[in-house]
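Reviewing the structure listed below.
One protein chain is absent from this view; the other protein chains keep their places.
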Amino acid sequence: MNRIHKKYFNNSGRNIFVHLVLILISFVMLVPLYWLVKTSLTGENIYIYPPSLIPKNPNLYNFVDVYYWIPFARYFLNSTIVSVIVVISNIIFNSMAGFALCRSFPGKKAIILVYLGSIMIPFQTTIIPAFLITKRLGLLNTHLGMALPLFSIIICIFVFKNSFEAIPSSLIDSARIDGLPDWKMIYKITLPLSKPAIATNVILSFLYSWNSFLWPLIIIRDRNMQTLPLGLSRFFSYFEQSSGQIYAFSILVVAPVILVFLLSQKSFIGSMLSGAVKG
Amino acid sequence: MEYDLPVPCVFAVYRIIPMFWNLLLSFKKWNFLSANIWVGLKNYNMMIKDPVFWESFRNTVIYFAAGSPTAIIFAILMALLVNQNIRGRNTYRSIIFLPYPLTTVAIGIIWKWLYNEKVGLINYVLRSLGIIDKNIPFLDSFNWALPSVIITSIWQVVGFFMIIILTGLQSIPEQLYEAAELDGASPRKRFYYITLPLLKPSIFLCFIIGIINSFTMFDLVYVMTNGGPGHSTEILVSYIYKNAFTFSRIGYAAAITVFLFLFLLFITSIVNKFSGEEAGGVNYYE
Amino acid sequence: MRSKTKRNLLWVSAVLLILLGSPVLWSGGQKETAGKAAGGEKKISILTWNISFYEKNIRGWISDFEKDNPNTKVEWLDKKGSEWDTFFQTQLASGNAPDVLDIQGPLFAKYAAMGALLEVGQYIDKDAETKDRYNKNIIKSAYTYNGKVYEVPFYFAPSVLYYNKIMFKNAGLKKIPETFDELMNYAGKLTKEEKSGFLTLNFDWYWWPLFRCNGVRLLTPDNRKAAFNTEVAVKTLETLAEMTQKGAIAKISWTARWKVPNDAFGAGNIGMYYSNGSAYHNFAKSGAEWVSPDTVGVGSFPGRWTLPGSHGFAINSASKYPEKAWKLVKVITDDKWSEVFIKRTNIFTGNNKIDNEFLKSPELQKDQLKLDILKTQLQNMDRLTGPTIAQDARVKDAFYNELQKALFGEKTAKAALNSAEKAINSILSE
Partner (left out) sequence: MKFKVNMVLKYLKNRFVITFLSIGLIIGIWSIYVQYNNDGIITGKVVDETGKGIPNATVIIVEELSGGIQEPLTTRTDGKGNFTFKDIDYIEFIISAKKSGYTASDKIRYHLYFKRENFKIPKPLVLKKGS
């Protein structure tokens, strides 16, 4: 793969061009983020004209305020618990479903339609019945209740499916001849060969549950059970006007996601490039 | 296939049962408290006559039709760039992905300022460079508001699409390229005949996510414009939400939901067909 | 070998995390059942509106109440404005909505019409302590729906006109405008490249006094039909549109909600700012060093028209213990806690005695600007405007949609008002 693309852009002039384009893209991506970080360090009013490019008297006070104005550690723990449940269940359920979808079986088309249809229903619009059902289940005010609607993110099933389809069927057939049961096959053969898909699953499911807002808003009443995004609304009460703290808070919320991304990207995608797919 | 069972169960509880409930509600009048009154097709009738509904519908379609393909094309280009063996490609990947996980509220506030007519950075830069001589009221005009919001959403989502495409790129077996090379296919041909077809599942996924985004970017719309000016940035889901929770017209909101569901199912089946059925599944070993 | 151990490590850590997480999971679930199991104890909940900064004192309310009512526990919930409605209504649907509700502005009318609220007027009148406590004007225009009182005043901050004295001086302006024409004239004079002459808040009905001061009425007295489609209104809207296109009225007046206008005025780019009486605290804190009594002035809007900006406590009609709920409301709004509130926030409480005492308090005399803001508010209490109708949100949305079309030149003023009238009449007749 790499070798091929190396040939695409085999001289250094091309390489410099690629870097230039990427630097330009990075610049566009980073400018709004730079303002976010800058404001979190100074708390200045962004509507002051002309805009100042360099932060004046940067400090970390806004981050300190974030820590004190909400029970940050508690919310962080709640968010983490929910996200871990979601990530694990997503890998288990989605890899199973993805594996199944690679094979043909009666009713497969219908199931795909159900999946696609399910994504199509905006969660905002089905939130009331979902809430009533969760109440029936006795899961209001629990971590499990928060995690349940995100137990399997449909997009991720298709990520697995796409990845599993790329695995040579000869590999699976030979394993079947060896008498390996299906669940072992998922665990032993297909999953290890689908590291990018696992990485995508981890990143996505973590992200969705970490940022999920409307659902926890409705099913959580206990203050000790709140998650980080819910903390944001407490911020609005304190700091709606001085946005420094809001930005500091969003940076603290996003930091774990970025961390998970960086770590999983390097260890999954990175190892993939060393030639994990063997024919 | 027994491995497929647990997932539909979760969906049954959280998506499918609620959807039927919604269907039932769309024939009723309800406001969380009063008794359910059966009103027949009145809600649907009201919907057809409601100009705001049609405007939101149009916006949703524009949002999807303009936003998703643009984002996907950018994402493919970026993925090809960062898939090369160049220095610092992990850094580039991370930077491009960075906006996606950010809290929408924070993004909304920053972009609102970027777009500001009088003191915003975009106008400031454009004017300093001499590209424009009169400031553009991005969010404060009927013509610019929707494109502006779409651009922001592309900015946020493109890194995520890139990751999905990248995952797809890396599952393409190297032998295919080697074989093509032996056959003497040019790089361009290799891209059109190997990379692109085999990326189909990933592109399909991006489209699906694009469809979802065209109605879940509702918090971004809420923060940036709250649907205005007029209803020029209102999308169906924000209108549904407004009707349900602000106007307390649950039955009406349910009717729009049913319409939206059917419409999106239609779109998805088209996308599915174009991507070769089975959710873009490809089996190149056949 | 390595990849296998790594995988094992991942699995082990996953199992460990589940094990570690489950006690917390369990305790979360148990708390709910514990609340139900303690049968002898009563539990009431109070839902406040974005005032978690006030937590210390809210704990004070609760402990005062629990001292007097030893068998009743109070649960406190707080939600931000945009989520309050969603949260409350889903709880309503599931049958465990909070008992005491802090509701902003005319929103209570929607719930009153639904039958979700108790009529608290009878409680207020029956109780010797509360009977004559409140300002009659504010009760009448902000807490009454269909002739019945549904809320006990919590706080309110009627709108005032702030102005930037520096910009006034630079433009050679001495006093604040007294008529609509003067207001527009000033706005034009104050406008420059990146500066705008006039800015108004637009949520609720904050922009409505722009019409009201020209004598336009929104609805007929019985609230059944639109009454605003007049010659004068068309002319007013034409002027507003023209000034908006010129930039004399900041465009964010019509598109931004609350934070942006405050920041914009705080940044010193706006000549006059028509806003909530408590906005001062917000723009003063938006990193604006220039804000001081010497640079910010305050006065009445032309015609002294003002929006109540009110918050009140209502009681859920499905409450199991309405008497307890009323007692809690009484504790919160008694003289002691009202005084604490006005001292900490400098916002009126509607309690005549406390509000007037505060105006005379020595510490306030030292702060001329705050004193002026409060005095202006009190002075205009007889000119409160804005409707209190059940369909408030829909009427507002319908009107606002057309208004923006006219302001941004998509439609003529006449056509916009015509279709607004049609839409509103159809909503009101539903």
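A, B and C are the chain letters, set down in written order, and residue numbers restart from 1 in every chain.
Quick note on the criterion: a residue touches a chain if its C-beta (ideal position, glycine included) is under 8 Å from a C-beta of that chain, and two chains touch if they have at least 3 such contacts.
Just so we're clear, the structure is a prediction, and the values are computed from it rather than from any experiment.
Visitor: Pick from C:54, C:205, C:254 or C:326: which residue touches the chain that isn't shown?
Guide: Going through C:54, C:205, C:254 or C:326 one by one, C:54 is the residue touching the chain not shown.
Visitor: Just the residue numbers, please: which parts of subunit A touch the chain that's not shown?
Guide: Touching the chain left out of view, subunit A contributes residues 59-61, 64-65, 68, 238-239, 241-242, 259, 263, 266-267.
We take it that only the chains that are shown with their structure count from here on.
Visitor: For the pairs A-C and B-C, output the one whose chains share more C-beta pairs in contact.
Guide: Output for the comparison: A-C.
Visitor: Quick one: report the Å distance separating subunit B from subunit C, using the average Cα coordinate of each chain.
Guide: 33
Visitor: Check each residue of subunit C and list the ones that touch at least two other chains.
Guide: 86, 90, 93, 194, 259-260, 267, 269
Visitor: Scan subunit B for residues touching two or more other chains and write them down.
Guide: If we look for residues of subunit B contacting two or more partner chains, we find 109, 116, 118-119.
Visitor: In the complex formed with subunit C, which residues of subunit B make contact?
Guide: Against subunit C, subunit B makes touches at 31-34, 52, 109, 112, 116-119, 137, 139-142, 222, 225-226, 228-231, 242, 245-248.
Visitor: Can you check the complex and tell me which residues of subunit A touch subunit C?
Guide: Within the complex, subunit A contacts subunit C at residues 42-49, 77, 81, 84-85, 88, 127-128, 131-132, 135, 138-144, 192, 214, 217-218, 221-222, 225, 233-234, 236-238, 240-244, 271.
Visitor: Quick check: in the complex, which residue numbers of subunit A touch subunit B?
Guide: The contact residues of subunit A facing subunit B are 1-9, 15, 18-19, 21-22, 25-26, 28-33, 35-36, 46-51, 93-94, 96-97, 99-103, 105, 108-109, 111-112, 114-126, 128-130, 133, 148-149, 151-152, 154-155, 157-159, 161-163, 165-166, 168-169, 182-183, 186, 194, 196-197, 199-200, 203, 207, 210-211, 213, 229, 232, 243, 246-247, 249-250, 253-254, 257-258, 261-262, 265-266, 269-270, 272-273, 275, 277, 279.
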